[in-house]
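Omission of a single protein chain aside, the complex is shown with its protein chains in their original locations.
The block that comes next holds chain A.
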């Protein structure tokens, strides 16, 4: 056997080397040989856009390629950690997630419907569900909203729904939360006086300094960002955006962000789940 080529590199070096190539908007996303649609017809309640588009479309070729292979996708290091945490007993009950949820595959389809309104009339996200299990059934401490453990486990659970279309409920008991989220989406905030819609509805596809604006879809969350080399939660991203427009962000897990998460998720109804996605 002869060694033909050696290329050794650390992930960080790989990332630093990635250029700012213009994204190919007609590219098709194929993960492990399975094609995942990145565009869908906009739901009827979106008055100002006709097509919902995944943020993947606007990334550079190199970033797009990273998501096509589960080995190259750096998020899978965290998904593996998530699988370990899933099987690890914790808390006074001495139970792990796996003791009740035998197969993590059974969660297929769950994230397509989240956030949702529960029987008590509260809006719940995947993070709420995980922490509810931890505090009430495992007798363990809740995890930090955007902590490594939480994002790892939510990425593992989200992965089971990959390729399935987002389908959150916007009517019935969800309607008041959805309306609240919509109001937040269109309300200008901060010193820059910008609403979510000013960038992600009016200007998607255009440049914002050296980067391209996407529609701000959350179908790929938790998402691995090259800028901080970790998984990022939806609320963490909301916070980042609010800080960027010089506003005081709401707290992660707050009612405001949960309502906004529902509304933003509903803007992607029909789009396929990409968890865990890779973005810059």
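FYI, contacts are C-beta pairs under 8 Å (C-beta built on N, C-alpha and C of every residue); 3 or more make two chains touch, one makes a residue touch a chain; residues count from 1.
The rule we apply is simple: contacts and distances are computed from a predicted model.
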Complex member absent from the view - protein name from UniProt, among "Thiosulfate oxidation carrier complex protein SoxZ", "Tripartite tricarboxylate transporter permease", "Cysteine desulfurase" or "Glycerol-3-phosphate dehydrogenase subunit B": "Thiosulfate oxidation carrier complex protein SoxZ"
Touching residue (missing chain; options A:76, A:143 or A:177): A:76
Option from A:100, A:192 or A:229 whose C-beta touches the chain left out: A:229
For chain A, the residues touching the chain missing from this view: 1-14, 71-72, 74, 76-77, 80-81, 84, 229
